[in-house]
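For this depiction, one protein chain was excluded, whereas all remaining protein chains were kept in their positions.
Labels A and B are assigned to the chains in the order they are written; within every chain, residues are numbered from 1.
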Amino acid sequence: MSSRPTARPWTTAALLALPVAFLAVFFVNPVATIVATGLRPAGEFDLSAVWTVLQDPVVGRVAWFTLWQAVLSTALTLAIGLPGAYALSRLRFRGSAFLRAVVTVPFVLPTVVVAAAFLALLGPDSPVNGALSGLLGDGAPTVDLRRTVTAILIAHVFFNYAVVVRTVGGLWSLLDPRLEDAARVLGASRWRAFREVSLPLLRPAIASAAAIVFLFTFTSFGVVLILGGPGRATIEVEIHRATTQLLDLPLASVLALLQLIAVVAALTVYGRLQRRVGSQPLVASSVAARPVRTTGERIFVAANLAIMAVLLGAPLLVLVERSLALADGYGLAHYDALFRDTRDTILAVAPWEAVRNSIGFAIAATLVAVVVGGLAATAAVTGRGPITGLVDRALMVPLGTSAVTIGFGFLLALGRPPVDLRGSPWLVPIAQALIATPFVVRTLLPVLRAIDQRLREAAATLGATPRRVWQEVDLPIVGRALLVAAGFSFAIAVGEFGATVFVARAQFPTMPVAIFRLLGRPGVTNFGQAMAMSTILMVVTASAILLIDRLRVGQVGRF
Amino acid sequence: MRGPFVPLLLAVALVLSACGADPTPDPTDDDPTEGEATEDSATDADDAPEAGTSASDDDTAAEAEPVTVRLMTHDSFDVSTEVLDDFTAETGISIEVVPMGDAGTALNQAILTADQPQGDLLFGVDTTFFSRALDAGLFQSYRSDRLDAVPERYQLDPDHRLTPVDVGDVCLNYDIAWFEEAGIPVPDDLDDLLEEPYRGLLAVQNPATSSPGLAFLLATIDHFGESGYLDAWEALRDNDVLVTDGWTEAYYGEFTATSDGDRPIVVSYASSPPAEVFFADPPIDEPPTGVIGASCIRQIEFVGILETTEHAEEAQRVVDFMLSPAFQEDIPLTMFVFPVVEDAPLPEVFEEHAVLPEDPIEPDPQAIGDNREEWIDQWTRTVLR
Partner (left out) sequence: MLRVDDLTVLYDDHVAVDDLSLTADDGEVLCVLGPSGCGKSTLLRAIAGLVPTAGGTIELDGQILDGQRPDQRRVGLMFQDNALFPHRNVADNVGFGPRMQGVDRRETHDRVQDALHLVDLAGTDDRAIASLSGGEQQRVALARSIAAQPRLLMLDEPLGSLDRALRDRLLTDLPPLLRSLGTTVVYVTHDQDEALALADRIAVMRAGRIAQVGVPDELWQQPRTDFVARFLGLDPILDAEVTDGVATTALGPLPVPGLPDGSVRVVLLLHALRLTDPLQPVRPDEVAIDGEVAGRRFAGDHLRVRVRTRAGLEVSVPVWRGHGPQPGAPVTVALATDAIHPLATAADVQATGATRQ
């Protein structure tokens, strides 16, 4: 009765060829090169550096902080994101589709930009303190969360909320709602029904989301530096410092190895949680989502909307507000200045050009990620043996690897004859795809696994060629997930800055690059224009995701 | 059996179909080897501002095949398109700018890729990284005739492997209105900052991650002495100094004059006040910020020709160009630093509002090179841990 097809080994090999090659050339090779260079300062492996570094108490402290803040951030993001995922995937209400797109926006914003908004919201002049002193008078305590761990955690939730909503919500929107109904009728409370039925079925998706959030926060850089203050550092920060400032490659290499070990350990745990749950009865998302009907549901939705408004909406609004704020009130002067492009220098970026470059790179990156991730996911579903799961996890390692390590690795490894890829515009989407591919795999896998082989057989007996079977059966079911994955890849690519900075050439400035350039010089109007550009980045991202979410593949979700 | 295989087909089909509509800027011009590819990339660079330069493009294209010289630099490098185009028109050399992160990152990239470099010249080595750059043996000697117009004190490398291009001072900036309102006198020098009235007023950058931050640390070492600077920093820490990661976070996140922050004194540049005037909208007559002259420390930025270049001749023309009147005059309003050529005329806004102190702190690059890591480490342990 097994409904799972099993591919012959050569098919699996063929499917895996491209993902493995992609990973080998663009990840393993660069990272191994830079680490080996670091461990071989005088042409020979010198492992004494390892001991020196590991015995430094500061390194131990940094590693410990890196770990616990990542674990805490992940737990917090899940705790806040799961109800949001439920609200946005299982309940239908006015504007839910729009919200699904908007929650992704924080994910793409440059840290520096967001940090500016957070500092305003968490500092002594924040609305919270305004309300407090309004309520309690002059004696009110002042909440100042700037440069605290709390600020780091809040920002991590802000950035990664979308990961949970999209990764878990994607599967949740396909789970047969009658399973929970059945549990309810059998006497399970709402919470119990969730815990006993939906939670185990969602486990692969939750494990995916948790792994991704963990990897992101484990390698957190800007958030920790800016919101946590310079007193706090993650391994990532130390790698960055050792590589770009101190040029202490042995130190950087040992830290990179440390990071790698932690990431592999985390992914091993994740692999355990990924254990196959059995075929899941998935339904069209339109069936699974129900309109909000009861008072309880209304309160639930309202609570989640409130969380989204405060956590995601407020910082974004601050950015928009600042893009409109002028010396004397509000207006569009910053946008006007941005588009007038008065300064004719090589650094000045025409906004349309930045938008065009960003979208172009993002589309290319999305395609690479969808192809590589799609092949890997297909291999993982159809293949046998541990190799497939291994590839799935290996594809996630780049998420947990320092952008500096990858970036410097690119420089060293990809500049060798016969082809010097450095500076090639293709390297930009490839670097972005390294980050986006795991999302594609994670989104496709549960859905591919859920497809009932009988459906394929039914189509085949009705005269469908293999291609048509894919078109008529697989595509409509996977299509939705594919689009979700594509949307997320796009967002990642649009906002990606870390790795891009090492490979982007001056000819193709992207929106984040334009923002950084504007923020890099003094002058009120430069700041205003940076905020205006950030707002444009937000709008472009939200629109693109809204558009992708609206696309329909086959018949799924049409009703 | 076939079922699982078809996703591959779809994936490929998706790519093929989508490629047709792919609005990615056509990346075909990227063969890094010289030759025809260079013309393409030059044209691309010209296209960037899309502001009526196409006519001159045609002119240059009609002449000889231009040679492209690649200039590695940091992300803040800038020059007017017109100045660059004129140079290309005159010499037939087009300059491809390769930004590579901040100053430290750019230099480290150049050092790590010394045997397979990404460019012919490196611009943006500053005083603090001067000795590291020279020790790495990256550069070949070239003395431009135009150095005659540059003061001796900026010519730090007797072998002329690194040629000074611009100077800028890292100085404490203060919020004029804030001090007027608070009725506190503006601090005269670094000593004042340790005093109680200035508690919680100063924002600095982490010298481990920020170039102005490092410069300011060097200023304190110069002022308080190697034996006294850590005590001074301890006092600063006790006086609630705020440390940010980079210049942007301090200036746009904490400085009262330019953000919602609550710090009226910040480590920035001598050129920041004129920039505030230049970029003000609506226009203002006086900058809202001032410079504390006694805190200023001079940073010189250098350019060098890489040992490995195959275009040494052209690269030398680029160095000459960077010391030419056109480029030197362009510097203030593109990079917001000062030209090294002494008699280069300054734009009005610099003449009026910029302060380039007569007697700034001028650190010794060799001492920095020898002690940089140690100083940063000590500073980190004193202030942050």
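The rule is short, and it goes like this: a residue touches a chain if its C-beta (ideal position, glycine included) is under 8 Å from a C-beta of that chain, and two chains touch if they have at least 3 such contacts.
Quick caveat, the model's predicted, so the values are computed rather than measured.
Within the entire complex, contacts from the absent chain reach the displayed chains A.
Note that of A:Gly60, A:Pro127, A:Pro200 or A:Gly331, the residue touching the chain absent from this view is A:Pro200. In the complete complex, the residue from A:Leu23, A:Ala70, A:Ala183 or A:Ile206 that touches the missing chain is A:Ala183. Although one chain is hidden here, its contacts on chain A can still be listed: residues 1-3, 176, 178-179, 181-190, 192-193, 196-197, 200-201, 277-281, 291, 293-294.
The definition used in the following text is that only the chains that are shown with their structure count from here on.
A straight line joining the Cα centres of chain A and chain B is 31 Å long. Chain contact summary for the complex, chain B toward chain A: residues 1-12, 14-15, 18-19, 22-25, 27, 30, 32-33, 41, 44-45, 48-51, 75-82, 84, 96-102, 104-105, 108-109, 111-113, 116, 118, 132, 206, 208-209, 243-249, 251-254, 258-262, 268-269, 271-272, 275-276, 278-282, 334, 336, 373, 376, 384-385. Those residues of chain A whose C-beta lies close enough to touch chain B in the complex are 5, 7-8, 11, 14-15, 37, 58, 112, 115-116, 119-120, 123-125, 225-226, 229-231, 240-241, 243-249, 326-328, 333, 337, 341, 344-350, 353, 356-357, 359-361, 363-364, 367, 370-371, 374-375, 377-378, 381-382, 408, 411-412, 415-416, 420, 422-426, 429, 448, 453, 456, 466-467, 469-471, 474-475, 478, 501-502, 504-509, 516-517, 519-528.
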